[in-house]
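Apart from one protein chain that is not included, each protein chain of the complex appears where it belongs.
Chain IDs A, B and C follow the sequence of writing; residue 1 opens each chain.
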Amino acid sequence: MAESTTKTQQISLSKGLNLGLRRALEDDPKVLLMGEDIGKLGGVFRVTDGLQKDFGEARVIDTPLAESGIVGTAVGLALAGYRPVVEIQFDGFVYPAFDQIVTQVAKMRARALGKVSMPIVIRIPFGGGIGAVEHHSESPEAYFAMTAGLRVVAASNPVEAYWMIQQAIASDDPVVFFEPKRRYWDKAELDPTATPYPLYASRVVRQGTDATVVAYGPMVKTCLEAAKAAEEEGRSLEVIDLRTLSPLDLEPVFASVRKTGRLITVHEASVFMGMGAEIAAKVTEKCFYSLEAPVLRVGAPHTPYPPSRVEEEFLPDLDRVLDAVDRAFAF
Amino acid sequence: MAESTTKTQQISLSKGLNLGLRRALEDDPKVLLMGEDIGKLGGVFRVTDGLQKDFGEARVIDTPLAESGIVGTAVGLALAGYRPVVEIQFDGFVYPAFDQIVTQVAKMRARALGKVSMPIVIRIPFGGGIGAVEHHSESPEAYFAMTAGLRVVAASNPVEAYWMIQQAIASDDPVVFFEPKRRYWDKAELDPTATPYPLYASRVVRQGTDATVVAYGPMVKTCLEAAKAAEEEGRSLEVIDLRTLSPLDLEPVFASVRKTGRLITVHEASVFMGMGAEIAAKVTEKCFYSLEAPVLRVGAPHTPYPPSRVEEEFLPDLDRVLDAVDRAFAF
Amino acid sequence: MVTSRKGAGGKTAAAKKKAGAAGPDLVQLLTPEGDLVEHPDYSIDLSPEEYRGLYRDMVLVRRIDAEGTALQRQGELGLWAPLLGQEAAQVGSGRAQTAEDYAFPTYREHGVAWCRDVDPVNLLGMFRGVNNGGWDPNEKNFHLYTIVIGSQTLHATGYAMGMQRDGREAAVIAYFGDGASSQGDVNEAFVFASVNNAPVVFFCQNNQWAISEPNERQFRVPLYQRAAGFGFPGVRVDGNDVLACLAVTRAALEHSRSGNGPILVEAFTYRMGAHTTTDDPTRYRSSEELEEWKAKDPIMRMRSFLEKNKYADEAFFTEVDTEADTVAADIRARCVALPDPKPISIFDHVYAEPHPLMDEERAEYGAYWESFEGAH
Partner (left out) sequence: MVTSRKGAGGKTAAAKKKAGAAGPDLVQLLTPEGDLVEHPDYSIDLSPEEYRGLYRDMVLVRRIDAEGTALQRQGELGLWAPLLGQEAAQVGSGRAQTAEDYAFPTYREHGVAWCRDVDPVNLLGMFRGVNNGGWDPNEKNFHLYTIVIGSQTLHATGYAMGMQRDGREAAVIAYFGDGASSQGDVNEAFVFASVNNAPVVFFCQNNQWAISEPNERQFRVPLYQRAAGFGFPGVRVDGNDVLACLAVTRAALEHSRSGNGPILVEAFTYRMGAHTTTDDPTRYRSSEELEEWKAKDPIMRMRSFLEKNKYADEAFFTEVDTEADTVAADIRARCVALPDPKPISIFDHVYAEPHPLMDEERAEYGAYWESFEGAH
């Protein structure tokens, strides 16, 4: 275990989370994991694999099948001084807990005038692309991002996942933590002795000069691929991984847009009322005279997530991103 | 009763809804009302006053105190051919029903490939300004507007309320119907023989030439007052009552912005991720070369609704709207 | 098809023993060995043909289920949720329903669907990923599968309230699992059904597991007892005994139909397979447990019963197996032939009425997709 936290190793995103959770459990006896099937099974994505075995049933809790109950008891545990990390099995199953999240978790601190905190992390595997049945591929991040009192972050790769989950657990504010489920099996090299990037900051993950593309979670990889393809066509895209959806950290986006004059936002969630809308509105306000084209938004149409046999067409891909870039240049 | 539907009369917004519901109950035996305290009490805002007495307990149903149960059973009633009109007592109490609304009500029709419909109306009194305790003054419309499968409308005055509630009930799609609670007691002249304006259309409620202001629900009145004040200062504001938040009907807004070059969006809900963000993003995309200033957004900060003794400062008022207009002109 | 009702005395030659080892709070009419036993409140008396019918249903349903698993393994389905082991609970309760009754399933009621005459290929659509259900629930009074746990119990209750208002002589049956019993929605359904005296039978298949979580993580007294606290009766039936499931469900439906309000039936059974095809039950449960339940196999005991009573011969059993293979082959053929939906169809059914954003996006996406035509 000690070794696992010092040795550089090849890990998947799911393993990055697993190691991050393990370190959090080791470092702070008040950290608890709660959720459906997170014990012996290790969660349906094996993110909590082996943790109940090593930390016991009192700290890695297989809960009854009731999301409101999970989050509601997490609130009570937080009041009692614990730091619960809740797993929601799939994006589409978070809604039964919605009331507890937006009414209780989000508001408790303000109601108590800061006398209590809600250091709760709500982990949600999100997004599509894995051929799943309905309710297993949704992108509900905007519901939470718009809710005052919550923080919302999304990891995009294994290394980020490893650090961000630990930072989220250490945060005294409630954090809704989105995990890009179709990237769970992506691999990367983790150096557990490195210094992590701050949690609530966006990050330029590829420099470019012609247009800016912002994304988060699963779409970061897609946008990096698009940038690579664009380069071959002679266009230089700057790609920003938002990482934090609430608060948004848009300074790097403003700076980039002042340089490139063009911005494309990309997410799997619907364009209508999605994160892209806020980014577009804000960037336009702050960079009005720098924009050579309106901010263009890539995302889903205003429909439920479709049956999986259509998801390839439905999900934003490299082509859709490049198509938007083209449109931005055509303005 | 017959008289009440032909005679021009002075009515409050709450009475407008009451008369509209009454007509719907008369016109279609499949219409049912469901909610907490809507029977003998007539609802906490008396919107259903007298309806249980006249239509019986089988059609005006005092439900158990459980919002998920109310909406969930409404789904079943809709499947059985009924048209349930659900009352949520206050904005802040809709969240226990969130799962049933976004997962079941919104998606049922698409899941059944159109073989069933969900003609359910979910009435929600929303917004602040009445000096209430917490959870009684919220503006949750964006949560629903962003949800594919739902329609969302907001009435702004007594006459609109009378017609819109009937149209919403007649609609075969589920409609989240927002009622501006601080305007419940506003009065206006109703001519029940008039031809109603279409439900899913926005409406220019004051013509102007210098800047456009869009609002809905309680803020329409505020914006009209602001326009009046602006006129005295020599500025001509065009005011648009959005009326429908999903779908948005932005054609009249585009047309107006092409004329005025400036747009201010106004709502009580948070600016961050609010309806204004979508409107700003879309209008900027469609009217990029017409805008002389970025779309400016007036709304709440990203905080929970504050204690009522601060709500006057918190809520957008005439001054805040005019301040934004000034800023749009300063660009 | 089957005709006996609660309280009717035994009229066939089949010998009956006194209450089995099942215990007083478990209604059992047929022992794992295939012997009839008596129960003070419930009995069943069917013709040999009817007994054979139940056997046939179970075999066919198991075969269809196995085909689902096979289709998934071969990449024809994205997922499958096997009912293996729960055939008696589903066929017994399914055959208890009349055409006028209405069933609200979870995602595992392939056997109930069968009894309600729903084309099994309908069920495959969602698991194949070509639709999210898509059949007309009113055609066979069988609602769409519901994946989000517990929600359908409220829909069922609402539907039952509708039946009440229409004065229909029918009842609703709402399926749910042991895990689902923890959900707020299920308990709210109990409240709404009770207070409205709605004609709804809550039918819980307690298959001992909610994915990896055993019963102890959901409740600590037998689930059927939950009902009493909400003001309606609860009964636990041997969920691997198709005769008991039929008798108890039929009585329950009759109870609700005739104005006595809701009732809870807990069918005590076992999920012999994986939770779904992506699940690995060896991670959380022992093979001994599985073996124990295999000895209570619902089909085996019915076969023993038929054999012991000479209600069926070898030819019959062979014939049923052959029929099962035929049905499975037919389903397989029609499954793999299910066309992928056209991408543009995602805009078709979101709204009943005109919707400008749908139109705008349909046009945009349509043009975009067309630009790739041939390339894809």
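Observations on the structure shown:
Here is the rule we use: contacts are C-beta pairs under 8 Å (C-beta built on N, C-alpha and C of every residue); 3 or more make two chains touch, one makes a residue touch a chain.
Quick caveat, the model's predicted, so the values are computed rather than measured.
Considering the complete complex, the chain that is not shown touches A, B, C. From the set C:Arg217, C:His275 or C:Arg301, the residue in touch with the chain omitted from the display is C:Arg217, counting the whole complex. Set against the missing chain, the residues B:Lys187, B:Lys259, B:Lys286 or B:His302 yield one that touches it, B:His302. Residue A:Asp99 is the one among A:Glu36, A:Asp49, A:Asp99 or A:Glu313 that touches the chain missing from this view.
Looking at chain C, the residues touching the absent chain are 181-185, 187-188, 191, 194-195, 216-221, 225-231, 234. Residues of chain B in contact with the chain left out of this view: 36-37, 39-42, 44, 62-66, 68-69, 92-93, 95-96, 131-135, 272, 301-304, 306-311, 313-314, 319-320, 323. What chain A contributes to its contact with the hidden chain is residues 58, 63-64, 66, 68-69, 71-82, 96, 99-100, 103-104, 107-117, 148-149, 151, 171-173, 200, 246-249.
By definition in this document, only the chains that are shown with their structure count from here on.
When every chain is reduced to the mean of its CA atoms, the largest separation from chain B belongs to C. A simple rule picks the central chain: find each chain's mean C-alpha point, then take the one closest to the mean of all protein C-alpha atoms, which gives A. Chain B and chain C, compared by their mean Cα positions, are separated by 42 Å. Here the CA centre of chain A is 32 Å from the CA centre of chain B.
Counting only residues that touch two or more partner chains, chain C has 131-132, 148, 184-185, 350, 357-358. Each of residues 68, 96, 99, 103, 107, 110-111, 148-149, 246 in chain B touches at least two other chains.
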